[in-house]
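Shown below is the structure under consideration.
As you look at this complex, bear in mind that one protein chain is not there, while each of the others sits in place.
For chain A:
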Amino acid sequence: MTTPLSRRHFLQAGLAAGALAPLLSACNLDPAAKEAKESVRFSSYGDPTKLGLRGKLADLYTSSHPDVKIVFEGTATAEYWDKLATQMAGGNAPDVINIDVPRIGQYGAAGALQSLQKYVPDTIDTKPIDHNLLIQGQLKGEQFGIPVAMSTYSMGYDVTVLDQLGLEHPHQTWTWSEFATLANEIRQKSGKKIYGAEDPSGDTASLQIFLRGKGEDLYKNGTLAFPDSLLTEWFEYWAALRATGGTIPADIAAQSKYGDWPAGPLVKKQAALAHIQTPNLKGGFQDLTDHTIEITLPPRNTKDGKCGTFPQPSSFLSLNARSKRADDAAAFMNWFANGAEAAKTLRLISGPPASAAGRDVLLKGSDLSASEKQVLAYTDLALKNSSPPSQAGPAASTAVADLLLKTSQDIAFKKISIKQGVQKFMADARKTLDGK
């Protein structure tokens, strides 16, 4: 039965389409997407304070550059990566993308980011940026991310507790065995009221510091770069401390691993030693406790051995491979990374500026706060003591981090032996890294 297209049918179809039209266009109602034609979209992650400052920075750029409008899209860290991955898949990601160390490899290798090589050095001046930071944003020798600030692994200690117990503060060249002695002393002298240290045995960043001190590393060319024996040594070290109360017990460790810093043992005064990434010193630790927190270099293997720490970019600015305003975006990135206004606005919210130009602006100002001075002094110390940076982790490094955490918990809760744990971790991690 065929019906010729009558006037009524035509009208109906039209009406139906009319009814659909707003629905279809609703898919495109995202205001940012609409403005993308004449604006540069810039997405960033962080806590509300950091996002507020970066939003302010975007406005500042817009007001001083009449031809470009920076549309700022700030998202809380917890949701940022889900959103970015979805935007990428939908072809609707922002032009300038704030991205972290593990993911720049993941996104860059997948062709989601644009090489910035053609903008260096004319549009983006990379000379003032520390070489060791810069190479961490390179993939196969090409620049894919511009570091904006630097974050350094440090060992934090509770000055108030150590002074109360009459214990000496750790010094710059302390060793892992001195760390263990101090941790056990804290436990004993406090009358077993608090534990010595946090338990970082499931934390890849901490393991990396330990491995680098031994001349090894987590990854090399996308595979695990350390022998089983070192992981065994690492787990045994923490198991021994766990047995004496030198580190927090398994259930407190499992808890502090969750969520944010307020759940950490240093802030909760359950332990007096814990590692701190420098940008978090103020907001994540010092502001949350009435005790005084000080930072120093993490322990080494031997007195004259290598210190494992190295400055890392807190995050990068990268360019979306599909960006239609790449030139404007690159200019904005340079202004963000090297500009005086940017340094003055952001200060040390993500750590000291990666660019020497930005650091100079802050050092010349006479308004440095106590914790800013602390971080700047420590960064200086760390730069002097650091070795060449590690290679960027492979795409599956997030899955390997999950695996290390789980293995450390299995061991701490005595579900498996250290030997079993190490074997299982190495086998599973290799399988994960091979891409199954």
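Here, contacts are C-beta pairs under 8 Å (C-beta built on N, C-alpha and C of every residue); 3 or more make two chains touch, one makes a residue touch a chain; residues count from 1.
Methods note: contacts and distances are computed from a predicted model.
For the chain of the complex excluded from view, the name given in UniProt is "Sugar ABC transporter permease" [choices: "Sugar ABC transporter permease", "Fe-S cluster assembly protein SufB", "5-oxoprolinase" or "Ion-translocating oxidoreductase complex subunit C"]. Interface note for the absent chain: among A:95, A:130 or A:410, the touching residue is A:410.
Looking at A:47, A:168 or A:251, the residue that reaches the missing chain in the full complex is A:251.
Taking the complete complex into account, A:88 is the one of A:40, A:57, A:70 or A:88 that touches the chain left out.
Across the entire complex, the residue among A:111, A:141, A:166 or A:191 in touch with the chain not shown is A:111. Residues of chain A in touch with the missing chain: 1, 3, 9, 12-20, 23-24, 78, 81-82, 85-86, 88-89, 106-107, 110-112, 250-255, 257-259, 395-396, 398-399, 402, 405-406, 409-410, 413, 415, 428, 431, 436.
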